[in-house]
Each structure stands twice: as structure tokens, then as C-alpha cells.
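Yeah, one chain of the complex is gone here, protein chain that is, but the others are all in their spots.
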Amino acid sequence: MAAQPTLVLVLDLVGTLVFALDGALVALRVARLDIVGAVTLGMVTAIGGGVIRDLLIGAVPPATFSDWRYLTVATAGGLIAFLLGHHLERLSAPITVLDAAGLSLFAVTGASKALDFGLGVGQAVILGAITAVGGGTLRDVLVRRVPAVLHSGLYAIPAIIGSALTVAAIRLDVFGPVAAVAAATICFLIRMVGVRYGINAPGPPRRAQ
Amino acid sequence: MAAQPTLVLVLDLVGTLVFALDGALVALRVARLDIVGAVTLGMVTAIGGGVIRDLLIGAVPPATFSDWRYLTVATAGGLIAFLLGHHLERLSAPITVLDAAGLSLFAVTGASKALDFGLGVGQAVILGAITAVGGGTLRDVLVRRVPAVLHSGLYAIPAIIGSALTVAAIRLDVFGPVAAVAAATICFLIRMVGVRYGINAPGPPRRAQ
Partner (left out) sequence: MAAQPTLVLVLDLVGTLVFALDGALVALRVARLDIVGAVTLGMVTAIGGGVIRDLLIGAVPPATFSDWRYLTVATAGGLIAFLLGHHLERLSAPITVLDAAGLSLFAVTGASKALDFGLGVGQAVILGAITAVGGGTLRDVLVRRVPAVLHSGLYAIPAIIGSALTVAAIRLDVFGPVAAVAAATICFLIRMVGVRYGINAPGPPRRAQ
């Protein structure tokens, strides 16, 4: 049993906050959106992954609509990022870090929620990864970027690893704050190493066409 | 109780019609699509918001699939717009008006349906706004435009206001044709004033990067 509802809720809300900050900063940097656009993009980024997860496991209405804390945190994150964004000289570094943090936290909470809803081990790993990459993918589609999950080799892979570690910890009955933070940290570090050293998965063996 | 099923159905079908006209005209103007493409984009615009709403509240199959009037009206609207579109000198004015009308009508019907399904007051306001902006957002993504909900400050805000007025009217037990049309009209006027005078929400305090 996962049976750590408070732990998962806290991680989920922190993930919501960092993704909202991330989405709103992307709105400022890529599309120079106004306050409504920035907050909207922050909210889509923050709650998109969880909504996709909840639709796929049949948990409707999604937690976002039945629990006000998500919408409040997402809105607050978007507003904060909009107001503080102009103080930052460069936005790409905080965007990368926040995105990696949200990816890591949602991989853990998505996998945990999938097991709670009775999905099998493999399905839970996939669903955790989808939760992790979902919000950022919606964000990128809306501002017309090719989503990171497609062009960045070490984006889906750390999400799958973080999700798999979470599923393993729950099955081995050692899931708790330490295991959750460890799984998220490993995902985060792999992602950041990939960004720092520009590591990608292998490209096509020879350029096609 | 909302308890105005006929009223809501009529508003929903009118909203479906104007969004189908709007989507097909966008297809002609932006992408110069053929008849199948124009009708398809009209249908996606017309039924997209309602499908998203129904998926989120668990009303599956969505009304579109259980009630043929929606698909018939959406198809007819797309065909009409395709056939009449070439008589219009300029398409941007009718597109703007039709889009604002659909936004207003779906904000009312989306909020009403959410309350019928037992969602709370705040959740119903959000869901009404999502219903209102959903079809147009799918339309814009498919023809590769940044969605209006992101770059146009007075797009999400009138939808939220129309949705909130509807929820208030239902809770105060004064919901009926007058209240519904009033809520939709207020949403419509705010949107059109925003378009006419180029009003946007505040932009970033200083350009970031």
C-alpha cells in the first residue's frame, strides 16, 4: 500500500508550485504574454500532468477540481513568477531547474497514485512518467515549441527512473518521506546532468534524407 | 438546482453553431483548407469545449456522442461557413464576433452543467471558463496559432465573469432565460470592448531578457 496520503499531497503541491512558476516564466521568455496569459500558462503546466493522469485512471473530476489547494497554489505560483520574472537577468536557468523539479516530484506522486488506483506495476511506472512530462508537453504545444519529451533524450528517461524507484519502494513497503525524496532527487540529478553536459540519447545512425 | 434543461440545450446548440461557423472561417482564412478540412475544424471548435468539460466531470460518452443534434448542428455550421465564406470581403470581423458569442454561450452552459453534476461553486466557475475557451484553444493549436486564451488578456476574464454570473444566478435561484442571456451578454460585451479598444491585461513590468 502507498498509504502516505499526506506525504504525496505535500509533494504534489510542491510540484504544482514549481511547475506554475516554470510555466509562467516560459510565458514571459518565449511569448512575452501579459499577466493573464502567464498565469494561464503556469496553471496549465502545473495541473496538466495531474489532469491527464486522473483522466487515464478514471479519477474524475480530477483532484484539481475537487481540491482547491491545487488551483490556489497554481494561481499563486503563476502570479509570483509574473511579478518577479522581470527582476531576473536570465530566465533560462531557473526555468530548467524548476522544470526538472516538477518532473521529479510528479514522477513520484503519479506512480504512487496509479498504484493506489489498482494499476499494475508496469502501468504505474508509465503513468508516473506521463504525469511528469504531461504538463510541460501541453505548455510547449501551446507556445509552439517541440516538446522537451521529444527532443531531449534525458527527459523521459529520468522520469521513468523516478517513477520506477517509487513503485519499487511502495512494493517493498519502504515508501516514506526518505524514499520519496530520494527517488525525486535521483530523477532530478539525472535530468540536470543531462542538461549540464548536453547529453542526449543516441541520434539516428546516419542522417536519413 | 439548475433545472432549466431546455434553456441550457438551446444555448448550447446556438453556441455550437456559432463556434462551427467561426472554426470553418478560420480554416478558410488562416489555412485555406478544403471543404473537409474546414468542416472538421468547425466541428473541433464547436464540440471541443463540451467534450473537455464532459471528460473532466465524468459525463461519458460526452453529450456530443449521445445526442445527435450537436453533431448535426456542428456539421451544418461548418458547411454553411465554407459555402458563404468566399462572399465575405473580410473574414476577421465575423470571426471575432462569432468567437465572442460562442465563448459567452459556453461559459453559461458549462457552468450550469458543472453544477448539475454536483461540483462546488468555485469548480463550476473554472469549468465554465474551460468549456468556453476549450474549443477555440484546440482550433488554434491545430492551425498552429498561439491560442487566444494566452495572448489576449480579455479572453479568459470575460469567460470567468460570465461563468461566475451563471453560478450566482443558479445559487440565488433566479436562473432562467433572462439571467442566462444577461450573463452571456455581459461576457460578450467585455470581450468585444477588449477587442475594439485593444485592451490587454498588464504586461510584464519590464521586458525580461
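When the chains are written out, they are named A and B in that same order, and each has its own residue count from 1.
The working rule: a residue touches a chain if its C-beta (ideal position, glycine included) is under 8 Å from a C-beta of that chain, and two chains touch if they have at least 3 such contacts.
Since the structure is predicted, the reported quantities are computational estimates derived from the model, not experimental observations.
The residue from B:11, B:129 or B:142 that touches the chain not shown here is B:142. Among the residues B:8, B:27 or B:127, only B:27 touches the chain that is left out of the figure. One chain of the complex is left out; on chain A, the residues touching it are 55-58, 119, 122-123, 126-127, 137, 141, 144, 146-147, 149-153, 155-157, 200-209. Summarising the interface, chain B meets the missing chain with residues 27-29, 31-38, 40-41, 51, 55, 60-62, 65-66, 68, 71, 82-83, 85-86, 88-91, 141-144.
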